[in-house]
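This part shows subunit A:
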Amino acid sequence: MSVLLPLSVVVPLVAATLLMAASRAWNRRGYDVFAIAAAGSVLVICIVLLFNSTREPMVYWFGDWSPKDGVALGVSFVAEPIALTLATLAAFLVTASLVYSWHFFDTVGNLFHVLMLVFLGAMIGFCLTGDLFTLFVFFELMSVTAFSLAGYKIEEEGSLQGSLNFAVTNSIGAFLILSGIALLYGRTGALNLAQIGESLAGGPADGLVITAFVFLIAGYFVKAAVVPFHFWLPDTYASAPTPVCVLFAGILSELGLYAIARVYWTMFDGVFGAGLVNLRAVMVGTGAVTAIVGAVMCWPQRHIKRLLAFSTVSHVGMFLVGVGLFSPVALAGTVVYLVTDGLVKGSLFFCAGILLHRLSSVDELGCDGLGRDIPYTGILFLLGGLGLAGLPPFGTFVGKAIIEEEAAHLGYSWVTYLVVAASVLTAAPVLRAGARVFWGYGPGDAYGHHSEAEGDEGEPETSEARDITPPLMWVTAAALLGVSLVAGMIPDLSIRLEPAADFFLDRGAYADLVLRGVTPHEVPLPPGAPLLKGAVIGLITALAAVFAAAMGLWHAKLPASMKGIIAKGLGPPFGRLRALHSGHVGDYVAWLTVGVAVLGGLLAATIG
Partner candidate 1 sequence: MSFLPFAVAAWLFAVGLYGIVTSRHLIHLVVCLSVVQSSTYVLLLAIGYRTGASAPIFVEIPPGAPAVDPVVQALTLTDVVVAATVSALLLAMAVQVHKKAGTFDPDELDTLQG
Partner candidate 2 sequence: MDLLHGLVLVFVAIGGTAVVLTRDPLAQSIVVSFYGILLGILFFVFQAPDVALSQIVVGAVALPMMILLALAKAKAEEE
């Protein structure tokens, strides 16, 4: 069984090199079949490991270098259910994206498939590792592969500029992380997460520890796109190829947050334990700001992929609230939310890809009513919008309900309002765009002006006939949505994750397992709680989103006084916020620096 652990990473990597070596020897279908088979087998490996790890977490030492006297000489993988849930999601999304790409754009020979497989190996390695520097290496590997994938459509200026902004900001994030690692290595003389945690726990929470922590989380915030480190994300997502967007929105940002939870609970919990209340306030506050900024920016977008990108920012904010509550219940809820939301958003991006295929555009206004011929895609799109809102039984409502409840329990009862507001503001524009594009609802000049179409892409991503939608395209979109729906109907889903979350948060048990090979004792399942309240909130959110979408479509019919209030009250701050998203990489780096300084200041004041 343990042999599957290295294979989960090595299989996709080796498959990528084989594909690369076979260049020109095979044809396109050969690459497709081979890549799908490789990703699919990784998915199976991940599922087997996941089920196995719920019975007993496992440690694997590369090169057989198991620790001597608590000193780790080599690199370890730690198989536990939370990490493996994310790894499984990654494998599932990569497989789906490769299937979706069957009819998709003309790839440059095999290079697209090669990169997708390397990306998969990178994500799984990132999830499973128990070593701080390996975490950095696989972070870099994910990043570099993502830069290349983002810039894949070189015929577009926006795509190139987006990937350059992406690469510069994320590289700086990586250097911050490496500096943080250097500080921790200087203090503890270790790179193993558990060993660093044990070493730090005996020392003070001084400047070095706080700085290292700030550098690490700032780096992961860049990847997760937390405000004000988020500017690169909409630029990149709007212009990257659709199958790549699915991975970026569905798993890449989420992995940044996973890393924050991982490094906190394995290394910093002991030394920061006393300041946890303050740390929680900082994290929940940052998450709330991110959720709001993303949601507010989402509304005025007419480029559908950019719209979905800002909704990703908003949802990342909500995940951060969940992770930042620092409790096992909230973590379990966040994992459920994150997985189901990733699937829904993936499905929405797939639908946007179908639009691109059929109409060569994802401009909401430019495509007004043009999607009438593809009503089934329209239905999928609208269902996806409702899934974002958290309409039961989409799994999203379960996760949100648990985060809300746990937040209230910890004294953050306003989180419920935040989650509802952000959900409405991100789901409504999706519904609005869907209703307009697929059914032609609403007047054409909704914004009272005709600017040039924003969603036109220089070249379509597909070369096949545009009068039909290849079945594999909508089947994958439907499959993602279906899995999210089914997940919501599994009773007590998050309760089942709670023992795993308990272990995730137990620094002592983790260190015992990694450094001394002591298996954690089993935790009984907590009693299941009915989610009736959450279901009602989900229903209300969905209804409110439908109502807001209708307002967006027919806002010309609102009374003049109300329009005046909206224009005067919201216009200027809106405009200022939009202007900050300038597309200028220098601006982004300046904000990144400010973000590090502010985070450092906040934590120094509250923990130090």
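Quick note on selection: all candidates are chains of the complex that A comes from, given by their letters.
Please note the rule applied: contacts are C-beta pairs under 8 Å (C-beta built on N, C-alpha and C of every residue); 3 or more make two chains touch, one makes a residue touch a chain; residues count from 1.
Everything numeric here is computed off the predicted structure, so don't read it as measured data.
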Interface partner of subunit A in the complex, by touch - 1 or 2: 1
Parts of subunit A lying in touch with candidate 1, wherever the complex brings them together: 133, 140, 144, 147-148, 151, 154, 156-158, 160-165, 167-168, 171-172, 175, 178-179, 182, 185-186, 191, 235, 238, 300, 578-579, 581-586, 589-590, 593
